[in-house]
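Let me begin by presenting the structure, written as structure tokens, before commenting on it.
Shown here: the complex without one of its protein chains, the others still in place.
We just call them A and B in the order they show up, numbering each chain from 1.
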Amino acid sequence: MTGHTARIANRSRGRALGRRVAAGFLYSLGLPFLLLVIWAVASTSSTNRFFPGPLTILEAFRETWIGPAFVDDVLPSLYRLALGIAASIVVGVAAGTLIGLFQWLRELLEPLLEFFRAIPPPVLIPVMMLLLGITDTMKVAVIVFGAVWPILLNTIDGVRSTDSVMSETADSFQITWWERLWFLVLPAASPRIMTGVRQGLSVALILMVISEMFASSAGLGYRIAYFQRNYLIAEMWSGILLLGLVGVLLAATFGVVERRVLRWYHGIREVNRA
Amino acid sequence: MPDRSTLLRVEHLRKVYESANGDVEAIGDISFTMRSGELVCIVGPSGCGKTTLLKCLAGLLRPTSGLVEMDGQPVTGPSPAMAVVFQEYGRSLYPWLTVRGNVELPLRHKRLSRAAREKLVTDAIEAVGLGHAGRSHPWQLSGGMQQRVAIARAIAYQPEVLIMDEPFAAVDAQTRADLEDLVRELHTTRGISVLFVTHDIDESVYLGERVLVLSASPTWVQEDLTVDLPAERDQISTRAMPRFTELRTHVYDQIQRAKRGQTVAP
Partner (left out) sequence: MHVLSIRRPRSLRKVLLGVVGLTGFLVVWQLIPTLGLVNSEYLPYVTDVLARLAEELRDLAFWRRLGHTMTSWAIGLTVATLAAVVLGTIVGLVPFLRRATHTVVEFLRPIPSVALIPLAVLVFGIRMQAALLIIIYASFWQVFVQVIYGVADVDSVARDTARSFGLTRRERLSHLVLPTALPYLMTGVRLAAAVALILAITAEMVIGNPGLGRMIELSRSAGDAVGLYALVVVTGLLGLLVNLVFRFIERRSLSWHQSVRGEEVL
């Protein structure tokens, strides 16, 4: 008897769960599907050749990117992007920590940092081309020069706003300088650092594309510009699609890393909300 | 019987904060001594510079003049002989570390073998009744339990004196009673010396072997009262003793006088 009711209860709970999953599925994929259908219908009924249908773009995507182009154009781009991001994080966090810890250094550099941050990063491409030539180093340098600022400035803010009681605790237990850096200053600043990294990522991606549009004979940015100049419309769209995918992938990877690194931070916020 | 030699000596301590509108004298002239193994409570009217005094004792703040001596050595900075338990447990524990990690952190630079360190940490966490919560993060615990973690961290550090700055001001009444008993227990079973700052008169009488009553700012020690209650105390019977009532009434009167400024500096 009780087993029977339990089974019914289970089944209805299962059904409710099923409904929730189905609703979530509909919500997350409904609108994208609808938009694609509209696009497909519009592109077949219109004569505008700049907007090919989604199936045409998908076909072009398969033909263009799956194959040697992936190794020749996509991988080197992604490699430079990864290198640039890694260097930006290392430089931004290291310099930001140093500047954040010493007030005189902060005051010395503040006007300069404000100025450099305000320079639109793509403007530095011609400058880097002058200084470094048309090389891979130049492209990575451009990425670093653009993406480092949000990381640097957020790290400075995070480091200097270390909680006073936490610092006093470290003082009273005579924690060494390195321990203080590793167990107090950096973790305390990590939410701000991650905010900076997130901003830095999108800047880095933009700069990867533009630096290749400008001065390259290979790479994702170059390819897209090439397709456009030669009126290979569907191929160009497939490139935009690919860049979108890279962007989404980058954001998703960051999300996973951020949730791991800042588990305590999100935990506190959840506790406070409850 | 614990050793009753002089542990902490404070002589003519004075602290003046300088500001553009003239100086503010937070502490006028404080002198007292504390013997090893004692539990001394410090009470005073609000704003009398209790926290300032405590920071001077702990070496976190430099006094304007006067002397703080620990075991005959002048205190010039934070010393391994003292451990502080702050009132703001939420900000004194590091939320990115687990309970164990928090307790272990101050031990990292002590020259201890890994096993000895692990044992100290486990022992301290069990002593405060949190043996099950070592792998949790502080923010997953209630306020009272977080303050227990702070206490565990302090005792694992093996200081000669535990300095507590209104540690239970931010927890509810029942948790507070439990924590008071924990401090009494640590004091009686482990012989830890405790300097306990509070604004709660009942708490000071219930906990202390001695109560120092501070005057209003600029502060001096208005009275040094010995609490002649039995060492074995519990929340119900001790607080119901006539002597307890007499003592708390006495301290209460002293503080009322201090607030009205009816006392004269020595």
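Simple rule for what comes next: contacts are C-beta pairs under 8 Å (C-beta built on N, C-alpha and C of every residue); 3 or more make two chains touch, one makes a residue touch a chain.
Keep in mind it's a predicted model, so treat the numbers as computed, not measured.
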- Note on the structure: Out of A:Phe50, A:Phe70 or A:Trp182, the sole contact with the unshown chain comes from A:Phe50
- Query: Touching the left-out chain: which of A:Val74, A:Val144, A:Met166 or A:Ala225?
  - Reply: A:Ala225
- Message: Take the complete complex as the reference. Which residues in subunit A touch the chain that isn't displayed?
- Response: 27-32, 35, 50, 104, 107-112, 114-127, 129-131, 202, 205-206, 209-210, 213-214, 221, 224-225, 227-228, 231, 233, 236-237, 239-240, 243-244, 247-248, 250-251
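Keep this in mind: only the chains that are shown with their structure count from here on.
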- Message: I'd like to verify one number: the distance from the centre of subunit A to the centre of subunit B, where each centre is the average of its C-alpha atoms, in whole angstrom.
- Response: 48
- For the complex, which residues does subunit B have touching subunit A? 55, 58-60, 78-80, 82-84, 86, 88, 91-92, 94-97, 105-106, 108-109, 137, 139-140, 153, 157
- Any idea which subunit A residues touch subunit B in the complex? 163-166, 168-169, 171-176, 179, 183-184, 187-188, 190, 264-265, 267-268, 271
